[in-house]
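To start, the structure under review is shown below, and the notes come after it.
Moving on to chain A:
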Amino acid sequence: MEQLLEILNDINPGLDYETETKLIDGGLLDSFSILSLIPELEDAFGIEITPIDMVPSNFNSAQAMWDMIHRLKEE
Partner candidate 1 sequence: MKNKNRIKSISFLTGLFLLLYIASYLLIPYNNMGDSLYKKANGILKEPKNTIDYVAIGDSECSASISPMEVWNDYGYTGYNCGVPSQQLQDTYYLLERLLKNQHPKVVFLETNAFYRDFKYINTLETSIEETVKKIFPIYKYHDNWKYFHFYMLKALGHKIKQEQITVYKGYQYSAIVNPYKRGPYVTETDDVYVIDEQPLLYLNKIASLCRDKDIQLILYSAPSPKCWSYAKHNAAAAFANENQLTYIDLNLDIDTLGIDWAKDSRDDGDHLNYFGAKKVSDYMGNYLSEHADLTDHRKDDLFAGWNKELKNYLKLTEQN
Partner candidate 2 sequence: MAYNSLLYLFIFLPAVLLAYQLAPKNFRYKVLLSASYIFFLSFSGKLLVYLLFSTLSIHHIGLWLTSCKKDFLSAAHAPENKKAEKAAYEAKRRRILWFGIGLQLSILMILKYSGFFFENFNLVLKAISFPRLLPAMKFALPIGISFYTLQAISYLIDVYYEKIEAVDNLGRLALYLAFFPTLLEGPICRYSQTAEALCQGKPLEYKNITYGLQRMIWGLFKKLVIADRLNLLVETIFDTPNHYGGIIVIAGAVLYTFQLYADFSGCIDMTIGTGEMFGVTIPENFRQPFFSKTASEFWRRWHITLGAWLKDYIFYPISLTKFVKNLGKKSRAKFGKHFGQIISSAVALFGVWILNGLWHGTGWNYIFFGMYYFVLILMGNLLEPAVERITSSLRIDRTNNLYRGFQTVKLLIIVFTGELFFRANNLTAGMNMFRSIFTGFHWSAVTDGSLLKLGLTLPDFIAVFFGFIAVYTVGVIHERGISIRERISGWNVFARWSFLYVAILLVIVLGAYGDGYLPAKLIYAGF
């Protein structure tokens, strides 16, 4: 989880990733940030993100992203 937070702060600093739950719906993370995020996550956690995963509910909070990462790791 710390690793995730580190990556997020690196790509898009200034947001409180620990508590924010509306990263997408609130327009805080735009599609470019997401795009920068994806290769980092794929490399760091050895997962493959596909279009099926590109839903707001997977990216609205750090916790949601973490859950997604776990799910993808198991597949």
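Just so it is clear, contacts are C-beta pairs under 8 Å (C-beta built on N, C-alpha and C of every residue); 3 or more make two chains touch, one makes a residue touch a chain; residues count from 1.
Here is how the candidates were picked: all candidates are chains of the complex that A comes from, given by their letters.
On a predicted model such as this, the values are computed, not experimentally measured, just so you know.
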{"item": "Given options 1 or 2, the chain of this complex that touches chain A", "value": "2"}
{"item": "Complex interface listing, chain A residues touching candidate 2", "value": "27, 30-32, 35-36, 38-39, 42, 49-52, 54-55"}
